[in-house]
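Sending over a structure as structure tokens; questions will come in a sec.
Heads up, one of the protein chains got dropped from this complex, but the rest are sitting where they should.
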Amino acid sequence: MAKIYVDGRPYEVHDGDNLLHACLSKKLDLPYFCWHPAMGSVGACRQCAVKQFKDENDTHGKIVMSCMTPAADGTRISIDDPEARAFRAGVIEWLMINHPHDCPVCEEGGHCHLQDMTVMTGHARRRYRFTKRTHLNQELGPFIAHEMNRCIACYRCVRFYRDYADGQDLGVFGAHDNVYFGRECDGVLENEFSGNLTEVCPTGVFTDKTHSRRYTRKWDMQFAPSICAHCSLGCNVSPGERYGEIRRVENRYNSHVNHYFLCDRGRFGYGFVNRGDRPRRARLRLERELAEVDTEHALAHLGGLLRGARRVLGIGSPRASVESNFALRTLVGADNFFDGHAPPETELVKLAREILSTTTAELATLRGLETADAALVLGEDLTQTAPRAALALRQAAKGVGGKLAAALKVPEWQAESVKDLRQQSLYPVFLTAIDATRLDDVARHHLRAAPEQQAAFAMAVAQAIDPAAPPPPALDADTRGVAAEAAAALLAAERPLIVAGTSLGSAALLNATANLTTALSARGRKPLLFLALPEANSLGLSLFSAPPLTDALQLAADGQADVLLVLENDLYRRASPALVDAALTKTRLVVIDHQLTATAKRAEVLLPAATVFEGDGIFVNNESRAQRHYQVFQPDFYRSEVQIAEAWRWLDRICHAWRGDCCGWEFLDQVTAACAKALPQFARITEAAPSARFRIKGLKLARAPARYSGRTAMRANLSVHEPRAPQDPDSPLAFSMEGYAAPDEPGPLVPFAWAPGWDSPQAWNKFQDEVGGKLRGGDPGLRLIDARPQSGYRAVDCAAPAADGLRVVALHHIFGDEELSALAAPVSARTPAPYLALATADARRLGLAAGDIVDLAVDGTRLRLTLKLSPQLAPGCIGVPLALLGLPVLQTVVAGDIRKVAAA
Amino acid sequence: MTEPAIKLADLPKAAPFELHPDDRIAIEHEIAHYDHPRAAVIEALKIVQTRHGWVPDAAIPAIAGVLRIGSAEVEEVATFYNLIFRQPVGRHVIKLCDSMSCYLTGYDDVAAAVKRKLGIDFGQTTTDGRFTLLPICCLGACDKGPVMMIDDDTHGQLMPHALDDILEAYR
Partner (left out) sequence: MNRAETHPLTARLNLTDPPDLKRYEAAGGYQGLRKALKEMAPADVQQTVKNANLRGRGGAGFPTGVKWSFVPMTAPDGTPYRGHKYILCNADEMEPGTFKDRLLMEGDPHQMVEAMLVSGYAIGATRGYIFLRGEYVLSAQRLNRAIDEAKATGYLGENILGSGWGMTLAVHTGAGRYICGEETALINSLEGKRANPRTKPPFPQAAGLWGKPTVVNNVETLCCVPHIVVNGADWFKSLSQGKSTDGGTKLYGVSGRARRSGCWELPIGTTAREIIEEHAGGMADGLKLKCWLPGGASTDFLLPKHLDLAMDFDTIGQHGSRMGTGLITVVDDKASLLGMLYNLELFFTRESCGWCTPCRDGLPWTARILKALEQGRGQPGDIEILEQMTRDLGPGRTFCAHAPGAMEPLQSALKYFRDEFERGIALPPRRQAA
């Protein structure tokens, strides 16, 4: 720690932090542009100037850039100094020279860092009287809009896109006062993290195009703290609503999870909530059609249906909350409750859970990935399956720059110096994968192999680390060489990281992963372990330890049950259509979901569930962090005919309709508490977020910013009498701008980042203990698994599934793979057409050429796909984007079954 | 409230560009001088420019491929520096020094005379494609101002009435 003096007042700050960071951490207002808490300092904008004094006798001082100056014991600066103020006013005046001042039509208006800083520096009068330079804009694809005239040349976009995310197709062109930030030519920005440009850009150059279609000012949206539902990582998001629609999704800060950044799937995948074809009213099958009916009618029908049933089976869902799954389990009884994953995933997630619970490794948080100094990624194509983790892993690889800088006493925040020192060098990262991945560029070695061979490789690495580890099957010399190198790198590291996951459907890979961490621990290392799982609440569902859904389907098909109650799940994505059909012909189907899935279309009763943004509940992410998501808006506020409700609420009502008595759950806390009480693995889940009774100064917390406008008018088309704001029994948040709103809100309860003078996402600095650190009210989420380490090696079965021909393996895609985000139009615009990939040599052997139409049976489904040659695909594999096709990860082996239907 | 489908816009495609085999070899040769191929980017741009007179947009990805860097990185460099031309130029490029010493020794008159004679302004090319006229920073021949370069030749002590003789040599 160091004691510094700012305008005469002493502050304790971290020794060596830059002064801007230090001042912001102390909640002092100091304007800046080019600095970013996650990207460090470059000293380009000159906006953060302060006066620095040599000692207390120095009255003259000199202007320094606070972001470029380290804090040391005794450092004396002044923010208030007239000369420093005048200089900062000059800087903003220069920055505004060419700015179009088009705030009224600019989508950044109202959450604009440039507006904030302009006000903060007091620039109000224009002296520049000459012409402004102008630029042409570019078409950058479905996610990002581009308006270059607003640019103030802070260089943050290229620093994020190129230096941080390692994207290739954005740059800064030209020179002097004619610098242009964009692509070389029009075209889709291809980096998977491009959406962060909308938050990183301090003004309206890069804005959210998906928001643009239904634009609302930040101050006119209602927000709630929420969790991204589009992969297992549980990034925290802040969705904004107006008129019953989600209008944009922004990053919600969590120092352990997503920190400042989201992936594009998470940011732009919200459109599923707004779809017109969603069920919004209960539906009942009358004659052959599903017709909309009143709730009472539907429930009455359902009551009769259930009362007449001998056995009702419930199928849970990895995309539904813990509470909804628990409610279903309670309703049908533990014996009749089934896991909602595709069966191999049920097993794999269970295995992953077992490993997480017994590992000797430290369970890495998403953010913790960044701290690794060597990594081995096994099988997981992170950019596609757990995208935000890929971004974190990139930072780990580049972390070597910090070490090189430290050797020269250059602070880590000197971003350009660190980059220059690092040049091409990276911490060692080893990857195994089926095909080329978008992380290969940071990998020292990448191995392309079938899942079992990857597991064998992992075993070889483990054995090279600890000879006592189970021996791998025979491997070629090259692979052994790489394994030895990987072992050496992991052993040499201070924080070796092992990443794996379920996306390849391989238990061998997971077991081998566990052995690797055991081997490292055996050698006295403290490895980090990170496992990517299939879906947002995969782990939460798995914690119920329910049998796989195929068991339910089989029971149904065998006539041993007469009602299937399906919670937020499309069975056709989970099991073979033949089995689903067999089950559904023998039973009556009740579905609670928010999308009109293939399963929902077959229901006898369909109840409209709330999406993640319309309801409250808890998701458990891949590291077992239980995180609460809150209702952003009440779905029936604008249209009273809408009957959308959280699945657990429906289940409570069904219970009532069925049995007359019921659990009597009126609000979420009751369900959560019941769950915690019933199941020890959930015992602490109630601590994940404050209860609905929580108040600050006797107040609920506001969901909308204080400047929220038009409230009295926005329902005027329905009635000129303004109704009472909806009441929220489930949470301490109010559907209103009235209520407490300040940076000390508990972490899980921060709906949006706003602080006086700080409208933009940069306002997070006011919510943090110190910049980039924990939230003042504590970081959201609570880990449910505290590993109880058990050393000992697991058996690994590396035998490939018996087959004499090629085998199908899943290939993954960030856009299109995940069921819900794929329903958003901007995401589906980026979704590739389904295809089938073969290694070039395999295709040649089969007499197939790129572009051929081929026919293939996968687990009973016949697919007709266009052939793509993949030079790097592991030989012997047929790569199929199973999830894109709505098919579950399977381990079906197809021997010589691939048939050409039409030539290219 | 239905989500309208979004189609990726049809984007214009750049004209195809093939790097001349000799140029590729020349670039590889330049790469050998450095610890990272990126350092040869300016030379690579100049090599392409020598052949084509300028650097067409489509050459950028081709150069990037040889240097094993992203094409945006090449474009960043190609648009930063003065001597890389990103639009077609005439057979001869006149670079007239417009800096201080030449300014003091009669640049204005010379510039006016050149423009008048060629019928073009700075940044333009004569209709017969013979000359392109560009301003340039101090050419390091201030004692001979006003100065200009035509292609690789430097001409000093320019006088408006004596320009014809110089220009005549460039057909």
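The chains carry the letters A and B, assigned in the order they are written, with residues numbered from 1 in each.
Criterion: a residue touches a chain if its C-beta (ideal position, glycine included) is under 8 Å from a C-beta of that chain, and two chains touch if they have at least 3 such contacts.
What you see is a predicted model; the values in this text were computed from it and never measured.
Trainee: Would you mind spotting which of A:Asn251, A:Ser417 or A:Thr513 touches the chain that isn't drawn?
Mentor: Of the listed residues, the one touching the omitted chain is A:Ser417.
Trainee: Which is it among B:Arg24, B:Lys115 or B:Lys144 that touches the chain not included here?
Mentor: B:Lys144
Trainee: Considering the entire assembly, which residues of chain B contact the chain that has been omitted?
Mentor: The missing chain touches chain B at positions 33-36, 38-43, 45-46, 67, 69, 73, 76-77, 80-84, 95, 98-101, 103-105, 136-145, 149, 152, 154.
Trainee: Which chain A residues touch the hidden chain?
Mentor: Its contact residues with the unshown chain are 42-47, 49, 62-64, 68, 86-87, 90-91, 94-95, 97-98, 127-130, 152-153, 155, 172, 174-179, 404, 407-408, 410, 414, 416-417, 420-423.
Just so it is clear, only the chains that are shown with their structure count from here on.
Trainee: Centroid of chain A to centroid of chain B, CA atoms only: how many Å?
Mentor: About 46 Å, centre to centre.
Trainee: Please give the residue numbers of chain A that touch chain B in the complex, ascending.
Mentor: Touch residues, chain A against chain B: 139, 141-142, 162, 168-175, 180, 183-188, 213, 245, 271, 274-277, 423-424, 823-826, 828-830.
Trainee: For the complex, give me every residue of chain B touching chain A.
Mentor: Listed in rising order, the residues of chain B that touch chain A are 1-9, 11-12, 14, 36, 57, 60, 70-73, 75-76, 79-81.
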